[in-house]
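Here the complex is missing one protein chain, while the rest keep their positions.
The chains carry the letters A and B, assigned in the order they are written, with residues numbered from 1 in each.
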Amino acid sequence: MLTVSYSALLHLLLPEVMVTVTALLVLAADLLISRTAQPRLRFTTGAVISCIGCMGTIVQILRAPQQANVFDGTLVIGPQTQLIQIALLILTILIVVLSMGSSFTSHVGEYFAVTLFATAGMMLLVSSENVLLIFLSLELLSLSLYVLAALNKRSSHSAEAALKYFLFGGTSAAFLLFGLSLLYGLSNSTNLVQIAHAIKNPPLNPLLAVAIVMIVLGFGFKVAAVPFHFWAPDVYEAAPASSAALISSSAKVAGFVIFYQVMVIGFAGAEGGADWRSSTPGWVPVVAVVAALSMVLGNLVAITQTSVRRLLAYSAIAHGGYILLALVAHTEQSFDALLYYAITYALTLIGAFGVVSIVEQGGGEKLSDFAGLSRRAPVLSACMLVFMLSLGGIPPLAGFFGKFFLFASTLSAGQHRLGLLWLVVLAVAMSTVSLYYYLQVLKRIYIAEPPSEGRRIQVPIVNQIVLCAIALGILLLGCAPNLLLRWL
Amino acid sequence: MSVFPFLSVLTAVPLIGALAILGLGDKRRDRARILALVFSFVALALTLILWHRFDSTSGELQFQELHAWIPSLGAEYHLGIDGLGLVMLLLSALVVPMSIAASSQIRERERLYFSLVLFLQAGLFGTFTALNFFHWFIFWELSLIPAFFLIRLWGGPRSASAATQFFVYTMVGSVALLLAFLALFQCTGTFDFPRLSALAQSGQLVPAIAAHLAWHRFNPEQIALLIFGGTFLGFAVKVPITPFHTWLPLTYAEAPTATTMLLTGAMSKMGVYGFLRIVLPIFFPQIRSVLTPLLWLAVLTIVLSAFAALAQKDLKRIFAYSSINHLGYCMLGVFVAASLTGDAASLTASKTAALDGVILQMFNHGLTASALFWFVALLEARSGGLRGLNDFGGLRRVIPIFTGLMGIALFSSLGLPGLNGFIGEFLIFRGVFPLSTWAASLALIGLLVTAIFILTILQRVFSGPLNERWSNMPDLTVTERLAVSVPIGLMFALGIFPQLVLGIINSTVIRLVQQVRY
Partner (left out) sequence: MLAWTIYISFLGALVLMLPGVPPRAARGIALLAAIAGFAVTVSGLLRTANGAMATIVHRSWIPSLGIEYHLAADGISLLLVLLTGIVAIAGVLFSWNIDHRSKEFFALYLALIGGVYGVFLSADVFLLFVFYEIAIIPKYFLIAIWGSTRREYAAMKLALYSLVGSAMVLIVLIAAYVIAGAKTMSLLALSQFQFPVHFQMWAFPLMFVGFGILAGLWPFHTWAPTGHVAAPTAASMLLAGVVMKLGAYGCLRVAMTLFPRGLDPWGFTVLGLASWNDVFSLLAVIGIVYGAMVALVQQDFKFVVGYSSVSHMGFVLLGLMTLNRIGLNGAVLQMFSHGVLAALLFAVVGRMVYDRTHTRELAALSKMHLSKAIPFAAVTFVLAAIASIGMPGFSGFVAELQVLIGAWSAFPICVVGAGIGIAISVAYAWRAMQKAFFSDTGLKDTAPLLPPISMPERFGALTLVIASLAVGLYPQWLLNLVIPALNSPLFDGLRKGHW
């Protein structure tokens, strides 16, 4: 459709609008009403309002299933898109609730508002097939995340990390834009489908190759893939816990989804192949190499970490590598696998950061600070057990099924049967290696003796409930993956 | 098939006895020995009843019991005895009470000791009555355990290494035996001794091997020979045959003397029994094909052990080597029974004589050797543990009755006509001479040397100047005299009237010779 009325457009964009309005409401409430109140009260108020807003948005999305393709692919809404948006909103709700008890900043209203803006950006991001809107939403998301990373003004570490993030991000955004503009130049359109038509003819245009590299670079930065990952460990380590959670969970989900869509839809004719014996030039081999490097580097460096946050960062890089396998496979089934994996991974990371933030308040977040946690905070430790094992891929947790689904769909997709076996073997091997460092965390928690003056950690009841709910959710999704699969 | 499961009951009696002894409370420990004696007498009585009901004219297996056990493995609960089996049962039933009677020196853990003795007896009974390899092997192996502990826990200073050597040697032999029989099972599908022997007789064994065990570099004859080798090894360790005999002297010396009686009286016969029951009927073509080396082994056993006995200073070691020597004659007889020289009639006669002699020798030697060790035990009790050849001297003046009775036993071991030791050896030589003259001639050396060391014992221990230490040595008590007179009496009886035993075994031997005929 080329023309559509404003009201219809508003209707289509209602979810994003609702989120934006909620953001403004939170901002207003904080500035006007509770400016002088206790941080706890401010955080609670902000969280409640945000939650209500997000939940309302979810209801709205559910109530009005749409199928639309507006403005030449600028806005594309379908059942899968809506599912992803609902998932993003749920993730945001969880992060927001978990941050209720924190006090890392005095800009409470801004914090919630920017978080919601980021969410809106993500929601827009996944529902577009037009490179302009994609770039715009990506920037909305990224800028919000830079701000969120820097919100803890009391920590210079945090500021340094945020600055790094901003500089890296800005550079990669520039690269991305350059690549996108090359695409426009080659195809005379900003719509992904039309771009694909235009560039379909082999052999590979060298300009196209440049465009591919640029775009992979841009998105690769977003999802922290090697060799564009250098920001991740510092940001994960120094940003406030909720921001890190947001960056590592929902932003990742959105990032991967859009990465997939751009490459698979936009470069539909130029895939090439990454089969062991018969690789052909295209973007697939590039992504395959990036994936392989991420898996290897992420896992191997994580082994040496002593800080849990940095460990999570490198493991995030590794998991990013696994998810990129879905891109290498680029089939319908592998996209489902990508979604399942990304969503459950995001849940897990939110939970992990939730635990880390509580332990941090009691001391630090080095591995040694986790010693004897099972004696000091049994429920928290049980949740962390679930999260670590799910990340490691131990059944019957969601992480295992996600990996299985991912690897199975990757193998099915090889041009010659089992052409992508080398990637899957590498992935399984690296996944096995990863269990070593996850077990190290669990070893500290369950086996090491608690420090002599360690007393029971007081975990706020809300956090306990949420973390348990997440852990249960991971267990449930692992035992009965169908719950999520049938919606994909 | 008999109605009353005689043989199972017979095997069960010592088992029940052993468990009963173990169950004795702490207060009643001293009753252990009496209880053991009672049960062994019951077993003896049962054996005598068995003898009474045995049909000596038929050479077939009697009192058979056959039940399926593990059908998929061809393992059956198959018992039965012929003349050979009956004689072995009689021997075991005799030797065990003798051993218990001689075990007055056992003062520690009596319950355990006597229950182990009865377990051993059950093992012996089981071995001598089993007709299916699976079943037979269980008893063969299980009898090692009580023997090991008997040697280990009540033995002399080097009992640890003696017992371990004994156990490990025999086990290694058993492993070879097991492997060979498993190969046999793979080819023929049966573990049953009579059936296997029937297969061998009808010449179907080697073709069966050819059909199932195709080992690239060997032809069926060679494979059959290898299998024979495995079984040979298993029994050769037990008999023992040179060069697998090195465990025996140490073991016999270190074991408590009452246990040595059991070892030499009954357990060593298990080896020869194995040759007669298993190896000869099934593998006689293979024996024939390597007859000369085997005969050499038998001759070496006889001669070398005799010379070794001559060099010993410990009475128990002398008798140990003497045991090896006596059983060497048995092996000689067994091997020639598989030979194939001469015309049919004299062949049969010689072989019958040889095998008659073998079985008779087994029984007689069991009796005599046990008696000899009994005397050594009695001597040890009086001398405070000493049993060296040079520790004594002129004892006949101090303990004349003992001297007389032991002298009889010594002469029987020497092979004096009129005593039981003579007949067996005579018959063996009677059979071996025509079939393998050179072997018989060489074996005569053994006889000669045996005479020398026996006479040496008589001279050093009993004659000569009186060793002042023992001038107050008490003679045999009345109980002891009565007890010892039983085997002595038997020695005379069997010496004068060997038909007692020959009558039982003759038909069986004839049948056995028929089996190994071509």
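Note that contacts are C-beta pairs under 8 Å (C-beta built on N, C-alpha and C of every residue); 3 or more make two chains touch, one makes a residue touch a chain.
All figures in this text were calculated on a predicted structure; none of them were measured in a lab.
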*Which one, B:9, B:45, B:70 or B:311, makes contact with the chain that was left out?*
B:70
*Residue among B:78, B:152 or B:351 that touches the chain left out of view*: B:152
*asked:* List every residue of chain A that touches the chain not included in the displayed model.
replied: 378, 382, 389, 394-396, 400-401, 404-405, 407-408, 411-412, 417-418, 421, 424-425, 428-429, 431-432, 435-436, 439, 443, 446-447, 480-482, 485-486
*Considering the whole complex rather than only what is displayed, give the residues of chain B touching the chain that is not shown.*
69-73, 108-109, 134, 137-138, 140-142, 145, 152-153, 160, 164, 167-168, 171-172, 175-176, 178-179, 182-183, 185-186, 212-213, 215
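Just so it is clear, only the chains that are shown with their structure count from here on.
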*Quick one: chain A and chain B, Cα centre-to-centre, how many Å?*
84
